[in-house]
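Apart from one protein chain that is not included, each protein chain of the complex appears where it belongs.
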Amino acid sequence: MNILVCVKRVPQTGGRIVLTADRQAIDTRFLGATISPHEECGVEEAVRIVEKEGGSSAVLTLGAAESEEQLRDAMAIGIERAILLETQGGEWDPVSTAGAIAETIEAQEAANGRFDLIFFGNEAADTGDYQVGVRVAVALGRPVINGIKEIWFRDDRRAAFARREAPDGGWETYELPLPAVLGVKEGLNLPRYPSVPGRLRAKKKDVERIALGSSPSGALGLGVGEDAAYEASAVPGPTKLRLRLPAEERTAAEVLGRGPEAAPAVVDLLERIGVLAK
Amino acid sequence: MSGSVLVFVEHAGGEPERLSLEALTLGRALASKLDAKLDAVLFGSGTEGVAAMLGSFGVGLAHVAVDPRLDDYAPAAWGAAIRTAVAARSPVAVVVAGSERGNEVLAHVAAREGLPMAANVIDITPGDSWRLVRQRWAGSLLEDAALDAPVRLLSVAPHAVAVDPAATSEAGAPPVISRFEPELEPADLVARVVGREARTSSGVSLSDAKVVVGGGRGVGSAAGFERLEELATLLGGAVGGSRVVTSLGWRPHADQIGQTGLRIAPDLYIACGISGAIQHIVGCKAAKRILAINTDPESPIMAVADYAVIGDLSTIVPAITAEILRRHPTA
Partner (left out) sequence: MPSKPAYMAGLPDKARVVVIGAGIVGNSMAWHLARLGWRDIVLLEKGTLPSPGGSTGHASNFIFLTDHSKEMTAFTLDSVRQYEELGVFTMTGGIEVARTPERMQELTRRITSSKSWGIEPAELISSTRVKELVPFINQDIVLGGVYWPKVGVVDSLEAGTLMRKKAQELGALTIGTGVEVTGIDTQDGRVTGVRTDHGDIATDTVVIACGVWSPRIAEMAGASIPLTPAVHQMIDIGPVAIFENVPVAVGYPIIRDVDTNMYERQHGNEFEVGSYAHRTILMDPDDIPSIAESALSPTMLPFTQDDFDPQLEDALELFPDVMGDEKAGVKLAINGLLSLTPDGNPIIGETPEVKGLWSAAAIWIKEAPGIARCVAEWMTDGEPEIDPHGSDIARFYDHHRTAKHIAARTTEGYNKTYGIVHPMEQWASNRGVRLSPFYAREQALGAEFFEAAGWERPYWYGSNAPLLAEYGDRVMPRAAEWESRWWSPIINAEHLAMRDRAGMVDLSAFVIFDVIGPGAAAYLERLCVNKVDVAVGKTVYTPMLNGAAGILADLTIMRLAHDRFRVVTGGGMGMRDKKIFMDALPPDGSAQLFDATNSFTTIGLWGPRARDILAGVTSDDVSHASFPFLTSKAVDVNGVRTLASRISYVGELGWEIYVPIEQGLRVWEALWDSGAPHGMVPVGIGTYAVTARLEKGYRAHGNELELDFNLVDAGMARPTVKDADFVGKAAYLKQREAPPVAVMCTLTLDDPTSKSGVKRYILGREPILSRAGGALTDAHGRRSYVTSAGSGPSVGKHLLMSYLPPSEAVVGNQLLVEYLGEQYPVMVAVAGATPLFDPENLRIRS
């Protein structure tokens, strides 16, 4: 299996978010960066599949130069090669992002052969656009399913099975002929931590850099191959104007008590709000 | 009247999904601002009964796809069906629930139509250029955005809009049903469900439960969750956990509440030993009430909790269970 994982560098938030003065971004001075959590699972899954099935793995991201760090993180746990679509900073909207990635994949496949599977995160942790993977799949004319928490292969290795949670809490299984695109979700696996040798190997590996224009708009249309499913040229957007923090909903919690002695007060509450019958 | 707003309504068991009702609520507000009609699009079996209920949400016209290939979920095919309705009706906007399916189907519509899409919107101001407010970071951050396109594709952030049946004269009457045949291509049906498994654990699902008992690192171990299970069972609720407990393997990943897991909106969320990292809070803050049980009265969970018990959950939770059983011996 030849697998490509598309990842996004996102700030490692944990506390209250602080914005930059121009309100265009999160202030990341004191935040680390990480691969968006769903995609971390995609990276892990690609490594596991290649360990088991053979083949090759690659990781791709679109972002500013520092996104190289996340590519090396992916290589540290075993991804073989990395591609950086290097922007000059700022955010790219999902339409433009998908267009640039689709074009790159076509060029990569023309040079190195087909990716049997391409993983995206179900949605990016930061922007939560829920669409880049689908757009790329559509551009490439490949089947795609999101929300994937388990992957295995048909015996002939010409199709993948992918499982996701159904709205009713059960599971639904999809069968996708390869090549295919999967939007994966946390829970797919428990990503490993990079080992020290992995970390040092990754540091020495090359990253293939592809410089993108200074602005996403008009730099790249949605690249369309001959076998693409449609031929429309895409309208970019939405356009970010500014970010803001939601009004803080700090409430003074009513303390029902301390320790086990508070149990009657809790049960009084459960009865009062109708969770328990009186 | 100028144009229409088309809302995609998901349904199950003959009832519209709650998130779709949220989408309808926002769709109706948008239609009202635009002086536009509110249309719905639905498909799958049992659709017409559901469509009939939508009048109370202000839907005048329900587009119902007639095609058994849409009975089970197939995102590209569902997207194609919506595109057929869009082609027929030329709505100014398509609004869907910000559910897994809603976002996925709308992404297919967007990709195929070459249109931008805004996910997890909570407010819309139409105008020459439309202004949106949408969630980032699962709602920890808001984005003011502009969206300009011939058809605006929008999903509505879960639990950000209160479901509000229309109370005005325009509402109430069942909508007119307009059946249509979707234009499906073979490629649209490649990715489709080939197997289903029912939920393995018995009891109520985490997303539907009226009471959720959540556990964090403070629970201490996988075994520690037994106390939470006992309480949840007594209350007819479900048990969930923070990211750390699913990462530690104390709970299955499907039980994760938070940004990368489930977002829940129960009547009561009992947060046990959960400090309240922002990633967790975005998953539970839609609960009507939050009761936090924590040793630390200054932990961040207290900032969103309505009620608190200070102390060690390993003694407090069994005490609550015992007190319930004392008062309700048959529970």
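Per-chain residue numbering starts at 1, and chain names A and B are given in the order in which the chains are listed.
In this section, a residue touches a chain if its C-beta (ideal position, glycine included) is under 8 Å from a C-beta of that chain, and two chains touch if they have at least 3 such contacts.
Note that the structure is predicted; figures quoted are calculated from it, not measured.
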Touching the absent chain when the full complex is considered, from A:G32, A:P177 or A:G274: A:G32
For a quick check of understanding: of A:I3, A:A253 or A:L269, which residue touches the chain that isn't displayed? A:A253
For the full complex, which residue in A:R114, A:R154 or A:K203 touches the chain that was left out? A:K203
Please output the residues of subunit A touching the missing chain, sorted low to high. 12-18, 29-33, 69, 192-200, 203, 252-253, 255
The missing chain sits against subunit B at residues 296-300, 302, 310
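By definition in this document, only the chains that are shown with their structure count from here on.
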Centroid from C-alpha atoms only, then distance subunit A to subunit B, rounded to Å. What do you get? 20
Could you pull out which subunit A residues touch subunit B in their complex? 13-17, 26, 37-38, 93-95, 98, 122-123, 125-131, 133-135, 137-139, 141, 143-147, 149, 161, 164-177, 180, 183, 185-187, 190, 222, 229-230, 232-246, 248-251, 253-267, 269-270, 273-277
Per the touch rule above, subunit B residues touching subunit A in the complex are 10, 12, 17, 73, 75-76, 99-101, 103-104, 106-108, 110-120, 131-132, 134-150, 155, 185, 187, 190-199, 205-208, 210-211, 235, 246-247, 249, 252-254, 256, 259-261, 267-268, 277-279, 285, 289, 291-292, 297, 302-312, 315-316, 318-320, 322-324, 327-328, 331
